[in-house]
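This report refers to the structure that appears directly beneath it.
For this view, one protein chain was removed and the others were kept in their places.
Per-chain residue numbering starts at 1, and chain names A, B, C, D and E are given in the order in which the chains are listed.
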Amino acid sequence: MNPLVLWFHKLGSPPYFYRLAGRLLPWLWGLGLISLAVGLYGGLVLAPSDYQQSDAFRIIYVHVPSAWMSLFIYAFMAVNGFIALIWRIKLSETLAMASAPIGAAFTFICLATGSIWGKPMWGTWWTWDARLTSELVLLFLYFGVMGLYQAIEDRRQASRAAAFLALVGIVNLPIVHFSVNWWNTLHQGSTVRLFGPSLIDSRMLWPLLVMAVATKFLFAASLLSRARVDLLELEAGKDWARQVALADGDAA
Amino acid sequence: MNSPTPPETPPLLQARGLAYLRNDEPIFGPLSFRLDAGDVVLMEGDNGSGKTTLLKVLSGLLPPSAGEVLLNGEPLTLARLSHQVALLGHLLGVKGELSPLQNLRFAIGLGGLRPGITPHHALKSVGLEGYEDVPLRQLSAGQKKRVALARLLLVPAALWLLDEPYANLDREGITLVNRLLELHALRGGAALITSHGAYAYTSGTPRRIRLAAVDPELAA
Amino acid sequence: MNSPTPPETPPLLQARGLAYLRNDEPIFGPLSFRLDAGDVVLMEGDNGSGKTTLLKVLSGLLPPSAGEVLLNGEPLTLARLSHQVALLGHLLGVKGELSPLQNLRFAIGLGGLRPGITPHHALKSVGLEGYEDVPLRQLSAGQKKRVALARLLLVPAALWLLDEPYANLDREGITLVNRLLELHALRGGAALITSHGAYAYTSGTPRRIRLAAVDPELAA
Amino acid sequence: MSYGTALSACRALFVRDFSLVWRQRGDALNPMLFAIMVVVLFPFALGPEPNALARIASGTILVALLLAGLLSLDALFRSDFEDGSLEQLVLSPHPLPLLLACKIAVHWLTTALPLLLAAPLLGELLYLPRSELPVLLAALALSTPLLSLIGAVCVALTVGMRRSGMLLALLVLPLYVPVLIFAAGACNAAGQGLPVLAPLLWLGAGLALALVLAPLACAAALRISLS
Amino acid sequence: MSYGTALSACRALFVRDFSLVWRQRGDALNPMLFAIMVVVLFPFALGPEPNALARIASGTILVALLLAGLLSLDALFRSDFEDGSLEQLVLSPHPLPLLLACKIAVHWLTTALPLLLAAPLLGELLYLPRSELPVLLAALALSTPLLSLIGAVCVALTVGMRRSGMLLALLVLPLYVPVLIFAAGACNAAGQGLPVLAPLLWLGAGLALALVLAPLACAAALRISLS
Partner (left out) sequence: MSQFLSMGGYGGYVWSSFAIFAIVLALDAVAPLLKRRRVLRDLRGRARRAQKRSEETA
């Protein structure tokens, strides 16, 4: 077999993944926290204040990375859900279901910080504009996926049903992202571009990018630790899970 | 699995290394067995031993976790399946609001009609003459079960999967089920039925029914 | 009705000319019978002959259309009734989300506790040791039934009304029911149980159980 | 033999119902989410101008909470009926109205109370004037138990029916209208700076009455629909 | 042996589902009554001034119909699941998406169509300007089948769950929001004398897409939740 395919097969085996994730986790947490510290320092201290918004603009360093993560995680969840539905790979099921609460957390942060930011900038906590609304719908989609997953007894059937729902809900992603272009709204259009010149000062930009990287690491770390626990729970009947539990019990 | 199958006639139903896991716990172990035309097999097992689950896997409602099911030598696919298979589960699949006749007409529309029999005939032969137009909910549990049995008579399926067909029936009803099974076997059909050990034996079982215990240990 | 009752001990349960009509159609005719301490009566009848309905009338859930029910010689009133009567119906009255222990604790809170027995003991004697904390929905149908049987052991009721207690149970379970009935009769309780003729006889029924057919024609 | 007291029966019922809710604590949030979503639908349907929304805010919140309560009502006796626990409850030697009052109390605590706590958030979403919020909360605090009690009587009547959801709505909604009128009356009065005490007092009086009568009626209705 | 064609299977399904609705024709009116009552609650909650009501009329009617549809959705597969008919349907040799499309069609014809017919009456109750009525009806005619189709997919996912009502609402409402936005957009445009064609065309496009995809998705979802 092709070594890549072989590695993929190995990765899909829960005990292997459990061990691998356990080894990766400290690194992910470490990198995440370091880049978080750098990003926060850059954003809160080094970046100059905005000529229009004064220091309030610094909310951008939590708002925008969380917003990006809310979309990114949904896409991640849907892709894993797709794999789970087609190939019935247990690891994908676990990853999809483990990412839902993290995505919901980032969506919540985006909504909360956005509305805190809106108060000084727009004079209101909340308006019913397309981006805000579709982001709220995104939160409900996350809740729906989590609720459906909780509601079904059989874990594997539950994750397949919830993955299906996640796939159906993916139509909302482009709406969130392009809403500012499609409808004219209060919310800011795209200012950060990967390709072509960005529209903001580079001294303001780099902490934002660092924060974006930091949230990715934090997501990866949280995802892996959730997936590990979920695999333990799913595989409770298996030998390796018992060994893990007993080893841990002796250590504790 | 090891028993050589006669090459000329593939068995009506064959299970090869069939297993089902729920939440990763085995519900029934790897099972291999076959049913040929004319076979009636009684499946026994204690509460929760997986009888209902096995029937669902055999009918295609649940995907097996391991192994495969062959119908007439071909692997079971969801499409064009139930021309071969009729499942009668704990839930009868009949509507309480409709009459026996309406229920049977719907079943025929869905599953087709065996030649030479009408819904009226079928109702008569399960002892429901005169109840053709009474809504099912006004019938007793045993009479409802008889309507479901009439459906088996009408729909052209060679393989019957019956989950506890004797439950809820009084003695007369039990005899009826045995008569239907006998007829079906004579016509070249096959049936796999489940029952709680204690019950099925009690009525004078007709000779022609071959009983075989399907157990993980006893797998043929 | 005509049989003279011994004046010194009123019967535990007495039915006098009991009848029930549903939509003006008689479900069971005027029935008169009595149960004394130590009696276990098996009630037989075909599908739809009114067994479940009779048990509901006797327990006080349904008001009789004619006749009356006497408990210890006093007419049945809804208040302070079930200290005497425990009903186990088709529906077991247990919660799938809760564990056997939680279910039994609730039953005790509602109905009281017989002295000298604990929920743990009761679960052990119905063969559910080790399942104390598993949510009931993860148990099989037969095991759920056993939890309901454990309830009977705990709650201090002299009269048991059991609707098809053997249904869903495998052979071992059937023996368990018979043992429980025997014990109950020994302790001076009485029980009225229903069953589809064909089933209950199959297990080696203990001697002490007096079987009596309660039929409209046979009314004692 | 220890037959147990009515008090111990109530305690057992409380313990059991709370454990049931706890086992399914995800479900317990659903009425709240439903109410939030109904409220969220209105800005879409009516357009997003804050002034227009503010005018209908209190009324919409009342209706949304009422509907959420209505939908959760269906579950009050359903599972108990389906698994036969309700029969056991009716056959218990303790006063049925008391036991039912306990059930209704648990139901209110686990479904209506979260709704009450979410009301300020809903108000924010619809630009409810801050000055109206306390009155709205007071009106809700008095009317939701009233709605639960009235609703319980109707559920008891429809228990055991298949597809009772819609029928229940039809039975319950006419009875809810007077409650709604007084609650909305208080909110509207607050919006116009008028005194709000009178409608709130009416609600309180209704609640006191219902606290006494509804469990009795509920028990009677349950006996009817079980037979 | 005559195995029957897919067409005859569809016909049998139509006949059966219509007879079922006919046998319980009282129930079939329930969604309509529910919608009427929700609409009637609003004048109580908001006060009776015609102008204020007229402004919210089309939006309220949309929300009321959406909720009524949502509640009736629950019944789409429930009874078929409970009595085992759904298993028989899935096991039938004919294409499941086709059979499900038939079921959804019957459901729309028997629940949403009466609602559509009642819409003018509801408009009258809320003083909806006559000029807006045709647009409202057009928006409803396009959006209600869309809602039924989307809803069916979610019901298929929750079939077989106890207490699915609230969860269903949670799953369905986020997906309903875009439909509501376009439908309300058309009505509001009509109220302001703006062109209404664009949102209606969007609805039409969505409906065309859903007509093709929803039955397939529904069949897939059903297979998942029956296994």
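In this text, a contact is a pair of C-beta atoms (placed from the backbone, for glycine too) under 8 Å apart; a residue touches a chain by one contact, two chains touch by 3 or more.
Predicted model only: the values in this text are computed from it and were never measured.
J.: Could you tell which one of A:L20, A:V38, A:I116 or A:V180 touches the chain left off the display?
T.: Hidden-chain contact among the options goes to A:I116.
J.: For the full complex, which residue in A:M77, A:A151 or A:L218 touches the chain that was left out?
T.: Reading the full complex, the residue touching the unseen chain is A:L218.
J.: Pick out which of A:A78, A:M204 or A:L232 touches the chain that's been left out of the picture.
T.: Considering the complete complex, A:L232 is the one touching the chain left out.
J.: Of the residues in chain A, which ones touch the absent chain?
T.: On the chain A side, contact with the omitted chain comes from 40, 44-45, 49, 54-56, 58-59, 62-63, 66, 101-102, 105, 108-109, 112-113, 116-117, 119-120, 218, 221-222, 225-226, 228-229, 232-233, 236, 241-242, 244-246, 248-249.
In this section, only the chains that are shown with their structure count from here on.
J.: If every step must land on a chain the current one touches, say how few steps get you from chain B to chain D.
T.: Shortest path length, in steps: 2.
J.: If you check the contacts of chain C and chain D, which chains show up for both?
T.: Both chain C and chain D are touched by no common chain, going by the contact rule given at the top.
J.: Looking at A-B and B-E, which one has the bigger number of contacting C-beta pairs?
T.: B-E
J.: In terms of CA centroid distance, which chain is the most far removed from chain E?
T.: For chain E, the chain whose C-alpha mean is farthest off is C.
J.: Find the chain most remote from chain D, comparing centres computed as mean CA coordinates.
T.: Checked the centroid distances; the maximum from chain D is B.
J.: Could you grab the centroid distance between chain D and chain E? Build each centroid from C-alpha atoms only and quote it in angstrom.
T.: Distance between chain centres, rounded to whole Å: 27 Å.
J.: Taking each chain's centre as its mean C-alpha position, how far apart are chain A and chain C in Å?
T.: 57
J.: Using the average of all C-alpha atoms in each chain as its centre, how far is it in Å between chain A and chain D?
T.: 37
J.: Considering chain A alone, which of its residues make contact with at least two other chains?
T.: 133, 140, 143, 147, 151
J.: Between which chains is there touch?
T.: A-B, A-D, A-E, B-C, B-E, C-D, D-E
J.: Taking the complex as given, what residues does chain E use to touch chain A?
T.: Checking each residue of chain E against chain A gives 153-154, 157-158, 161, 164, 167, 170-171, 173-175, 177-178, 217, 220-221, 224-225, 227.
J.: Under the stated contact criterion, what part of chain B meets chain E in this complex?
T.: Answer in residue numbers: 59-63, 78-83, 85, 87, 89-98, 102, 105-115, 135, 156.
J.: Mind pulling up the chain A residues that touch chain B in the complex?
T.: Against chain B, the touching part of chain A is residues 154-156, 234-238.
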